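Removed: one protein chain of the complex. Kept in place: all other protein chains.
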C-alpha cells in the first residue's frame, strides 16, 4: 500500500475528485428506490453549467447566473417529472430523451466555445478549502447526505418513497399522492444535478458543452452497487454511502497504483455485475446445501 | 376435431404415489397419493395452505417431488417441466389465465405447440383456432390481441389451448374465483363436455356448491396430508368441511341487525360514464349494506367512485350530510371513508414491508413525532394493538407482510383501514381466497364493527356471506342497480334472479 | 549531458488522450531520454480516455501530486481547467512542464515545451494551403480538434492573422471553422457536411492528427478527392495512402518523438535542480543540443522552450517517413 494513501489531504482529494457525482448519486438513490430512474442528470449538470457560463458571458452577474442555473435544473426536473408523474410515461424513456435533449441545449448555449473567466470567489469556491481544510462541495455533500437520510429514512415522505417503489397501486389506494411524490423527486434530482453542475464549473474554472458527459453511468453504478434494487422498493442510503466510499477508494487506490481510468472502469464494471450476481448465487448455494 | 373415446371406468390415467414435498421447513405435502381415472371430474378440497396447488404443480412438472412417483397409464414418468407435462398430455389452467397480451388469440392457442414445423403458417393457424373455439361454443375473434379480453374469454382460450394440445388430464386451480355466475355456468358446461371426451379434470375450488354439483370424486387435504378420496355420493358438504378443518363447524349464522338512526352516506343517482349509472342508496350508522352481483356488475366501481379512485361523473353523494365528491383517495380518507380492496396483493398491502408500516400508511401524518419525523415506536404500538385485537398470527409486527398466510394478510389489511377510524368502511370481497377458519373470524369481526356503530358497505360475490351479514342488499347488473332488497326478502334465488336480469320473472 | 543525471526522479507523462498515435511516439522519445539520463525510476505514461478528458487529466495530476512525484509533463487537453490542479502540484514543489499544448494562463506551469513556434504554424498552414490551391486560390475550411484546445486555437489564430496581413494569401478565403473534438467519426461527418454546405469548397485544413486522416477518408469514400483536398497536421503513417492517391498532397508535422524527448530532458533538469525555470536558463537536451528558456511570445505570461522545426511531407518523402 502506498504511504500517501491514508493522508488527510488525500482523503479530501478523494472526495473532491468525484464530489459532483456523489452528490447526485444520493438523490438518484431516492429515485431508484421510488421505482424510477433519471438518466438525464449528467446532461442537466452540463445544461446548468452552460447556462451559467452563457449568462456570465453575456454580462450577467454571478449570483444571478447561479440562480438561473439552479432554476434551469428545476425546470429540467419539472419537465422530466411532468411526463413521468402526470403523463405516466416510463422514466427510462423520458429521461433518455432528457439525456439527449438537455445535452443538446447545453451545446446550443455554448456551441463550440469554452467559457471561463469566472470571478475569483466563484472559482475559489470550487478549488480552495472553505471551512478548515474542507472544500465547499464536500460540505454540500455532507448536507445533502444528511438531508437525504432524514428524508428517506426518518420522514413520512421517505416511507412513501418505499411504498411507491414496492407498488404504485398500493400507494395510490392508500391515499398517497403518488404523482406528487414522483414529481418532487424529479424536481429534487434536477435541482441537485444543477447544483452539482455549478460546483463542477467552479472546480474546473471554465465550462464546455460536454461538461459531465457520461457521468450518469457512474452515478447509477454507485447507487446499484450500494444495494439499491433497480426494480425499486429496497435499498438504503447507508449502502449507497458505503458504495460511494468503496468506489472512491478503489479509484483512488488504483490511481495511486498508476492504474488509469479504463482499468478502473473494468474493475467497477465487474464489481457492479458481481454485486448483483452475489445474492442470487448465495441463495443458489444455500438451496444446494439445504 | 376428432372426439377422444369415452371410457368412464377404465384403468387410472394418472397416479400419484406417496408424494412428499417440502419448502425449507414447510412440509407442503407428506406422503400423498391420488388416483385419476379417465373422464372424471376430481375435486380437491382443503383450507388455504393445505397443499392443493403444490400437488398440481408437481403433476405439471413445475415442482419436482422430494419423494414419490408419478405414473401415467401405469408406467412411471418424470415431469421435467410444464412443457414436458404438456407433451405428455397434462396441462393446467390457473386462476389468473396466463396469456400473452400482445399476441393475438390464435397465436396464444398455438404458440406452445412444438410440433408445427419451423414456420408460422398464419392462415392455417387462424382457421384452426377458429374451429377449436367454435367447437367449444366460444365466439372470440381469433385475430384480436389477447389484451383487453375478459377473464372468462381468457379462460376459454386456455381451454382451447388445452384441447388443441389434446390433453388427457386438465387441471383447473380455482378457475371460478373471479368468474361471474353466468361465466362459471359456461365453464361448467365446458368441463362436462371435456369429461364426455374422456378428459380427466382436476378441479380446485373453495366454493362447496360448485364442487358438489360437478365432481365425480372428492378428495380432501389437510396440512399437506391426504385425508380422504370418495365418490361424491358418499360425501356431504358438512362432512367435507369437518375433514378440512379437522373439527365440526356450522355454516354461517345470520347476524342480528344493529342499524341505528343517522344516515352516514347517502348516494343519489350516482353514475360514471360507461361503467355504472343511476345508483342510489343510503347507509346508516351500524348498518351493513350488501352489494351482490356478478363479477363486472360494477360494484367495485361504485366503491372506487366513493373512494375517489375513479370519480363519478353524475349524481351526488353526501357523507354525514356534507357533499362528498372525492377526486382522490386522500380526500376520501380524510372525509372518513376506508376501502378494503378485493385485490390484497396488488392494491391492498405492500408485501415486502412490515405490518406496522402497512397499518400506518393511510394516515401517516398521525405518526409524526419529533421535528415532523416518522415515529416508529408509535407505529409499532398501534400495530401491536391491532395484532391483539384481530388475532393476527405473526412473530413481530416488523416482519414483512408477504411472509404471512393469506388469512393473516387479510387481517392486516383490515387493521390498516380500521386504523383510519373511518365513518364508512367499504369491504370489497373481504374473504376472497382465505380459508374457512379465517373467514369465520373476519365475519365475526365485521359484525362487531357494525355493532359498534360503523357503517359498512359489503361488496361480495359470496352469496351466503352477503345474505347472512347484510341488513339490506343492493343487487347490481351491468352497471345498473337492479334492486334494493330488505334482508327478509332476500334469498339466493331472488338475488341471483336480479343479478342475471331475470328479476321481473322472479318477482 | 544533464549534470544531475543518475538521480532518481518519479515522473509522469500525460498525453491529451489515450489512443492517439502521436502521443505514443512522444512516450517513446521520453523513454529514450529516461534511459539516457539513467533515471532508474520508471516513467509513468498515464492518460485519460477521451470521454472523461478534462476530469481524467485533473484526476491524474491530483493523484500524482498526492504521490509526490518529482515532475509532471502535461499535454493539456482543455483550457485553464487544469490550472488549479497544476498549481496544487506546483505549490507542493512538483515541477510542471507542459508540452504539445500549454496552459493558456501559464498558471501552475513551470515551462512549456513548444513543438514549433505557434506563429510559425499559422504561416506553415497558410503556405501549404496556397501551394495546394495555387495562385487562383479559393474557399477553404478549418476542421480543428476541441474548441478550447490551447494549441490548435493559437495556430488557427495565427493562421488568420497571416492570411489577413500578407497580401500573398489574398486569394484564400476561409469560409468555416468547425470542431471535431479529435473524434474520428465526428470529424468524418463534419468533413462531409463542410463539403455539402460550401459547394465551392476546395480545401479542408485540419490542424489535428485525428482530423486530417478522417477528412481525407471521408473525401475518398465520397469520391471527391479530385475536387477537394486535405492538408494540415498529420502523422505520415496515417496519411500515407491519402498522400499517395492525391487526397492530401501535402501536410506537416514535427517529430513527436523529439518532443517527448525534449519534454523529459527539460522536466528532469528542473526536477533535479540543475536548471531553474527562468528566462535565459539553458537546458542541455542530449541529442537535441542546448535549448534556452525564453518568454513565450504567444501567451501573455509563461516561459517556453522551442523545439522545431516543421517537417513537410508530400508524395516524395511520405513513404520513407511512414516507415520510421
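Each chain gets a letter, A, B and C, in the order it is written, and its residues are counted from 1.
Definition applied: a residue touches a chain if its C-beta (ideal position, glycine included) is under 8 Å from a C-beta of that chain, and two chains touch if they have at least 3 such contacts.
Here is the rule we go by: contacts and distances are computed from a predicted model.
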{"item": "Options \"Autoinducer 2 import system permease protein LsrC\", \"phosphoenolpyruvate--glycerone phosphotransferase\", \"Monovalent cation/H+ antiporter subunit D\" or \"Pimeloyl-CoA dehydrogenase\": UniProt name of the undisplayed chain", "value": "\"Autoinducer 2 import system permease protein LsrC\""}
{"item": "Which displayed chains the hidden chain touches across the whole complex", "value": "A, B, C"}
{"item": "Residue touching the undisplayed chain, where the options are C:63, C:153 or C:214", "value": "C:214"}
{"item": "Residue, one of A:22, A:41 or A:105, that touches the chain absent here", "value": "A:105"}
{"item": "Hidden partner chain, touching residue among A:64, A:143, A:238 or A:266", "value": "A:266"}
{"item": "Selected from B:183, B:216 or B:301 as touching the chain missing from the view", "value": "B:183"}
{"item": "Positions on chain B where the hidden chain makes contact", "value": "62, 81-84, 86-87, 92, 94, 98-103, 107, 111-112, 114, 116-120, 139-141, 143-145, 147-148, 150, 152-153, 182-183, 186, 296, 478, 500-501"}
{"item": "On chain A, residues whose C-beta touches the chain left out of the figure", "value": "83, 87-90, 92-94, 96-105, 107-108, 111-112, 209, 217, 220-221, 224, 230-231, 262-266, 268-270, 272-273, 276-277, 280-281"}
{"item": "Those residues of chain C which, in the complete complex, touch the missing chain", "value": "18-21, 24, 47, 49-51, 176, 178, 183-185, 188-190, 192-194, 196-197, 199, 210, 213-214, 217, 220-223, 237-242, 322"}
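Following the convention adopted for this analysis, only the chains that are shown with their structure count from here on.
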{"item": "Chain contact topology (line, ring, star, complete or other)", "value": "line"}
{"item": "Centroid spacing, where centroids are CA-atom means, of chain A and chain B in whole angstrom", "value": "45"}
{"item": "Interchain centroid distance [CA atoms averaged], chain B/chain C, Å", "value": "75"}
{"item": "List of chain C residues in touch with chain A within their complex", "value": "18, 44, 46-49, 51-52, 54-56, 58-60, 62-63, 66-68, 78-81, 83-84, 146-148, 178-179, 181"}
{"item": "Chain C-facing residues of chain A, complex", "value": "2, 4, 7, 9-10, 13, 16-17, 111-114, 116, 123, 126-127, 203-206, 208, 210, 213-214, 251-252, 255-256, 258, 260-262"}
{"item": "Of chain B, residues touching chain A in the complex", "value": "24, 307, 309, 328-330, 332-334, 339, 341, 346-353, 357, 361-362, 364-365, 367-368, 372-374, 416"}
